[in-house]
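Each remark here refers to the structure printed beneath this line.
As you look at this complex, bear in mind that one protein chain is not there, while each of the others sits in place.
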Amino acid sequence: MSGTSTAIPAAKHGGNPFLRAVGIVSQCCGVISAMMILAAVIITCQMIFVRFVLNASTIWQTETVIYLMIAATMLGLPYVQYLRGHVNVDLLPLALSRGPRKLLAVATLGLALLVIGAMLWHGLHFWHEAWDWGERSGSVWDPKLWVPYLALPVGFGLYFLQLVADLIAMLMGIDKPFGLSDDVSFVEARSAGETE
Amino acid sequence: AELRLSHQWSTSDVRHKVAEIVANHVAEADVDLTIQIFPSGSLFKAREQYKPLSRGQLDMTVFPLAYAGGIRNPYNLTLMPGLVKNHDHAARLNESEFMQEIESIMAEDDVMVVVHGYLAGGFAGTDKCITKPDDVAGLQTRAAGKAFEQMLAGAGASIASMASSEIYNAMQTGVLQAANTSSSSFVSYRIYEQVKCFTPVGDYALWFMYQPLLMNKSTFDGLTDAQKAALMEGAAKAEAFYLEEAKKEDAEARRVFEEAGVEIADMTGDDFKAWQAIAKDTSYKAFLEGSPEGQRLLDLALSVE
């Protein structure tokens, strides 16, 4: 992460056009996500300036920043998946040999697809309901809520897509199960994932 | 049957006790009905209870109806400056044609009222007293509710939005100079340690918020007659308690602030009218812009003596 800007792992496409296309989409999402975070930083500073220096009302900033952050998180999901940045505990995969490890990878990816698919499906309904009811946030600014809610189906949809690509890459042998090389030692498997 | 009731407050709050009275009464009636209370937003966040309630995924909630004002604009009238003058007036409003209209809107969302109730609130300032509109000019102010923010902005205040739990720190560091919230929040967040002057609920007050105990209507209709009867008996008991407690909380806030050495300033009839005049030009106007049937409902509400 920060500072250790050496090569970071990413999804492999092995020349497959579908995998490559999905990877590019995910990377574009990452750029948009980063720009949204940057925009949130600048808007928050603007809000502090308006309040502290100009002593004026701040009406739209708080909500805008929250919705930007949520959108950045949702659009960031496929990108972080592409970068293998969602932290996991791979004790069980490391304990397994090649065959069972691959089976486990198929099972976990399958379950992930099911649950993200459910989030996508119900997220779509959640968004459509807000659109249908003309739901507003209820603040003085009072934006229509379908706009920020749109981030849910879009984000989960693109995340779903990247997970499908990962499953295909693994089944085709382009990428290893859990990104672990066959004779991986416990230590080598660790150097990538980082968190706070 | 087991019903799930959700609300956002702690177990020492009056609104939890209202829910408890109903739950206990139903349990004692022995009609095979239990009400499971989820306090402190442990099931749903404060503002996210209306839609699950309307879909029947939640059975009951104690809910500030204005939180759903973004879904149903008329609900904004249940937190409108100057519409309610005091607690007895609020009780009369609960019986009025205005409330029947509001209830018929709820019915469209499959929601019904079990216990009516209003809570009131006042103002506090870190450097000065806030009784009339001129007092807030140029102050960074936190208000509870859209209509109040609009009215205060109309009076020349600068609006800063934050949760009521943040008021204490914001006042302490000087981010905030004035706040408007409920009597119970003023006490439970110990705002009296940070302010110079407090305007409690007295003969006149601006801030009244309708916070009923709501229930999913289909769920209610699915109960047996004995269960319905037990529930409504408990509700009647709770409603009487709610009104008494609401008055007590205002008196308690006044006492606590006074004892903490905070100056107490009461709002006069003229102050009230000055605020109402500004509200008419700001929050009432904004409300009417968003709602074709608004004028009729507003007139109905204002016609209650």
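For reference, chains read A and B in written order, and residue numbers begin at 1 within each chain.
Heads up, the rule we're going with is that a residue touches a chain if its C-beta (ideal position, glycine included) is under 8 Å from a C-beta of that chain, and two chains touch if they have at least 3 such contacts.
Everything that follows uses one rule, which is that contacts and distances are computed from a predicted model.
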The chain not rendered here carries, per UniProt and among "TRAP transporter large permease protein", "ATP-binding cassette domain-containing protein", "Pyridoxal 5'-phosphate synthase subunit PdxS" or "Nitrogen regulatory protein P-II", the name "TRAP transporter large permease protein"
Touching the hidden chain, out of B:75, B:98, B:123 or B:189, is B:189
Which residue, A:24, A:48 or A:172, contacts the hidden chain when the whole complex is considered? A:48
On chain A, residues whose C-beta touches the chain left out of the figure: 1-6, 8, 30, 33-34, 37-38, 40-42, 44-45, 47-48, 52, 62, 65-66, 69-70, 72-73, 76-77, 79-80, 83, 85-93, 104-105, 107-108, 111-112, 114-116, 118-119, 122-123, 125-126, 149, 152, 156, 178, 186-187, 190-196
Go through chain B and note every residue touching the omitted chain. 36, 38, 42-45, 48, 51-52, 55, 57, 162, 165-166, 168-170, 172-175, 189-190, 193
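Here is the rule we use: only the chains that are shown with their structure count from here on.
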What whole-number Å value describes the gap between the mean CA coordinates of chain A and chain B? 38
List the residues on chain B that touch chain A in their complex, please. 47, 51, 66-71, 138, 140, 146, 149-150, 153, 157-161, 175
Listed in rising order, chain A residues that touch chain B in their complex are 51, 55-59, 62, 129, 133, 135-140, 142, 145
